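With one protein chain held back, the other chains of the complex are shown just where they sit.
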Amino acid sequence: MNGIAKKENASIREMIDQNQRGNLLRGKIERLIPIFLMLLASLSILTTIGIIWTLFSETFEFFRRVPFVDFFTGTVLKPLSQNPEFGVLPLLMGTVTSSLIAMMVAAPIGLMAAIYLSEYASPKVRKVVKPALELLAGVPTIVYGFFAFTFVTPLLREFIPGLQATNILSPGIVMGIMIIPMIASLSEDAMSSVPRSMREGAYGLGATKLEVTRRVVIPAALSGIVASFVLGISRAIGETMIVTIASGSTKNFTFDITQSMQTMTAYIVEVTGGDAATGSTVYYSLYAVAMTLFVFTLLMNLLARFVSKKFREEY
Amino acid sequence: MTLLHERIKEKPLTIVRNESWAKPIYETNGLNLWYGTSHALKNIELAINEREVTAIIGPSGCGKSTFLKTLNRMVETATDVSISGNVTFKGNNILGKAMPVEILRSKVGMVFQKPNPFPKSIYENVAFGPKVHGIRNKAMLDNIVEESLKKAALWDEVKDRLHKSAYGLSGGQQQRLCIARCLAIDPEVILMDEPTSALDPVSTHKIEELIRSIKNDVTIAIVTHNMQQASRISDRTAFFLNGEVIEEDRTTTIFNNPSDKLTDDYINGRFG
Amino acid sequence: MTLLHERIKEKPLTIVRNESWAKPIYETNGLNLWYGTSHALKNIELAINEREVTAIIGPSGCGKSTFLKTLNRMVETATDVSISGNVTFKGNNILGKAMPVEILRSKVGMVFQKPNPFPKSIYENVAFGPKVHGIRNKAMLDNIVEESLKKAALWDEVKDRLHKSAYGLSGGQQQRLCIARCLAIDPEVILMDEPTSALDPVSTHKIEELIRSIKNDVTIAIVTHNMQQASRISDRTAFFLNGEVIEEDRTTTIFNNPSDKLTDDYINGRFG
Amino acid sequence: MNQLSEQQHMRRTKVRLFTNQFSKVIFMLSAFFGLFVLTVLLVRVVSDGIGSINFSFLTGKLSTQPERAGIMGAILGTFWLMLVVAPVTMFVGVGTAIYLEMYAKKGRLVSFIQTNISNLAGVPSIVYGILGLTVFVRILDLGNVVLAGGLTMSLLILPIVIVASQEAIRSVPNHLGEASYGLGATKWQTIQRVILPSALPGILTGAILSLSRAIGETAPLVVIGIPALLIPFPGSIMDRFTVLPMQIYYWTLDASLVAEYANLAASTIIVLLLTLFILNSTAIFIRNKFG
Partner (left out) sequence: ACGSDGDEENSSGKNKASAQAGADLEGNVVIDGSGTVYPLMARLAEEYMVNEQENVSVEVSRAGTSAGFKKFLVDNGTDFNDASRQIKDEEASEADSLGIEVKELKVALDGLTFVVNKDNDWATEMTPEQLVSIFLADSTVEKWSDINPDWPDEKINAMGPNENHGTYEFFYESILDKQDMKSTINLQQEYSTLVNLVSEDKNGIAFFGFGYYVNNGDKLQAVAVDFGNGAVEPALDTIAEDGAYADFTRPVFTYLNVNHAKEKPQVKDFAIYVMNNINKFAGETGFAPIPENEAKENISFLEGLK
């Protein structure tokens, strides 16, 4: 028995040694795999280059026709009129206003929901509520747009008589609702990554849940929470369909949230109007606005990264 | 031996009187604990005496930490925990609703295996407990912080950088800071879970010294995997295995004359 | 400490010469290892003798696992590792480009602290190594699986459920399965990293038996935190502290007559 | 607490406990607020839309006449779109994730790619629309066909697929890889035989979730240009197409032209949400069952 085993084993060793010599070619082929995979990985860089190049080259043409300063300081946007004006401020106003409204809804509710999920909810409740929130996050924005336009606006008009049928308030609120799951989930991640030991330290001193949350967990997770807010804003800035459907296309430079306002994204939809026609200044303005939008959201994303990296506590 | 036993049987009153300092502050009765369906503590019957050091030993995963955390109900912060039986602290069953955990924990401090200071200054770490319990007076807080750090033998090392981050301290200093943080709420019991296992010889020595110096004021229950440490610092030792107490006795007895084969095996490193 | 180093540097030759049956299969020379900027192994000079059991002991974080993983270059799978010095396996420096790691690792098996079977059947676990190395013949694989499980003293317990998931086994069985998986590629050395620390007394005993039964065929390097285990099963013992080898000698010498105060402190549980 | 009398301490603790309970209720309401809105939205949509859902609506061709209109074209369009998006994103996404997690040396390049990917994830979808319009529709001259839309959508969800796959690969316990390397397996063998099988549930979950994102996405297609009336069913990736969200968009806008369109939009929303619900449930099922 032992003898057989010995012999068998000897042959395993030999076979392995033999196979390994034959495997040299295989090894060479394997060395090509990372190169191929790297090519795939570089596609993402190519995408970025594509975006920047696409936006930049046409934006460049736009600024040859419309002075840079006029674009960024103009409060009137009349792209199609006989005497067109290309001030981007009305669009920035619409974008900023709707995003702020959204954040006023999403930040407190999202954060409190995150606190509930991370600190209070039993695993059973969490098991139900988290996927349900994910469902909320998975609702397409066009559906939210429909909801804002056909339900939230009429509902709000019951309470706010001056509210127009298309206005910035209702899509702002609905965008906020849309962003809640994102803020809740990112903040919850940040809070649950605060080590248990830190919480235990505080509980061990007789602190209540609220005190542990307020004095230990939130300060420790602050960078992640702030980052989730910034990403939320960025998401709101980039949101298109809700505002397109529910806020109309008035290029209003106003602080009145009961009015119709146009965001940068809705402007892009309006101008492309199903397909943009090449050549005109209006056509180029589309790219200038898209570039502004892109830079805006990029800065937000970088800020979020910076915040969560720079101010992350070293536990 | 037999004689001794008989004498004890005859004179229980005398013994209690003799060892009157050994009054149990904690007693558990048929304590069972489950994480989900896994039975982590099985029918634990154990007393922890006031102003003694009780060591809890046993191989990894036997339930030492779980038991310790049951004593201040910290175990309940884990998910899906169920408990049956009684744990009395100074005669009150702490598992009932009668006593809010926050009050219990203000009387029972805890020190963990890995030092876990808050990401705040040294001062704020020590002042955290008193602040939570409503002490706002600055002078009083200053005083508590100083006293606690002194008791934890850390004052001299940190007095010049009280308002620097606690993360700048070495591992051993952090652990003493955590002990100071405990002492700041003037607890009656301190539970320690392998407080020196991540520390170097010098720090270990300091903490053992510290334990000796405070044990006249505070009851201490300490989990350790270092049997020599248990024998050096504890008065009584309980040996856990698979969620059960296999043996519990005076430390000298456990180490020199254990009555259970398993205890003997473990102490002599035949497993674990 | 510096003195210590020098003393060790002088020693190895004498040892090798004196005990001519103890031919080193591994030798390290000025081995240094960094994780990023943290210096995890410092100037290690150590030999591991063929067909002996070498125990590596030391407190948590001292570099035991790191050293073990250097021997089959597994340590390089971590990110940002840099190594200097030499490690020779049967006279060849394995840190050079000369020997592909795959070949080295087919000769040097490894068993980890936590049993780590693949999420596959018992059979597939054992057959994994041979398959990876190009053995496809079903009868031969069957044979290898059976022999390996027998050597690991697991055959009788699993022969009726070879195609069931390995996760259905107990911890001790899983660990023996991992040893069987190693044996299936007929290694010359097996590296074991605290292979029994998560196991019960009976399983620990079984694995120690197993080590004894295979040590005639295979060289074994075993990391353990259980000093009695080291003294029971090893021929030589190396004591690590803070990334350095403080002392290395015959096991009986280390335990009965260590030449370094730190070794003595550690063995007698004054820290760790 | 020696510094406070027992009574004071007790009283203060009661206040603290009450505050704790009270805020718990507030936090709970916040967590359930989203669910409440979701319920309202569903009730609203279902009550508007359920009436016009029937067999001929689901299988019929698009029409300007509400009673004749069907959404099979949009359903097939969505299907064809996914036929482009799914393979492209799986192949590129998983490949990229393997490269980043298993091969790339952690350094400047990797962290650059990583930053780049997470920035791409934050680029508004309408910008991808412009990219798709410029590159696929115009420069590559594909026109506004399924392939152009599909490639645009692929770029849009690629970052999500990459990140999800990376997480899935990263969450394969280290010790499995170590066991495989320890037996002398090469890197690719380890990836193929150990890492990918274990990561597969996570990868699939991420892929399904991002596909459902693509199914619900409207803005990029608005930019690329989808005809308001397109009756024939698409039959290949080179055909023009419409998808469910576009149909919802047009019918919502046209409700002022023909009031019944609002109900058709609601019905289409039901179909869309049901599709996404099934996909998401599948993903959650896979995650819970195998994850």
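Per-chain residue numbering starts at 1, and chain names A, B, C and D are given in the order in which the chains are listed.
Here, a contact is a pair of C-beta atoms (placed from the backbone, for glycine too) under 8 Å apart; a residue touches a chain by one contact, two chains touch by 3 or more.
Owing to the predicted nature of the structure, the values given are computational and were not obtained by experimental measurement.
Going by the touch rule at the top, give the shown chains the omitted chain contacts.
So, spelled out: the chain left out of view touches A, D.
Touching the left-out chain: which of A:R157, A:R214 or A:R305?
A:R157
Quick one: which of A:T59, A:S260 or A:S308 touches the chain that's been left out?
Within the whole complex, the residue contacting the unshown chain is A:S260.
Could you please point out the chain A residues that touch the chain left off the display?
76, 78-82, 157, 164-166, 248-250, 260, 270, 273-275, 277-280, 283
Could I get the residues of chain D that touch the absent chain, sorted low to high?
Missing-chain contacts on chain D: residues 63-65, 225, 227-232, 240, 252-259.
The working rule: only the chains that are shown with their structure count from here on.
Averaged over CA atoms, how far is the centre of chain B from the centre of chain D? Could you give it in whole Å?
That pair's centroid distance is 50 Å.
From the C-alpha centre of chain A to that of chain B, how far is it in Å?
47
Mind pulling the residue numbers of chain B that touch at least two other chains?
102-103, 106, 133, 185
By the touch rule stated above, which residues of chain D touch at least two different other chains?
16-17, 184, 186
Going by the contact rule set out above, which residues of chain D touch chain A in the complex?
16-17, 19-20, 23-24, 26-28, 30-35, 37-38, 40-41, 44-45, 48, 91-92, 95-96, 98-100, 103-104, 112-113, 115-120, 122-131, 133-135, 144, 155, 158-159, 162, 184, 186-188, 209, 212-213, 215-219, 222-228, 245, 248-249, 252-253, 262, 265-266, 269, 272-273, 276-277, 280, 284
Contact residues on chain A for chain D in the complex?
Answer in residue numbers: 16, 26-27, 30, 33-34, 36-38, 40-45, 47-48, 50-51, 54-55, 58, 108-110, 112-113, 115-117, 119-121, 129, 131-136, 138-143, 145-147, 149-151, 177, 180-181, 184, 208-211, 231, 234-235, 237-241, 244-245, 265, 268-269, 272, 274-276, 286-287, 290, 293-294, 297-298, 300-302, 305.
Note which residues of chain D are touching chain C in the complex, please.
So the residues of chain D touching chain C come out as 106, 173, 175-186, 189, 193-194, 197-198.
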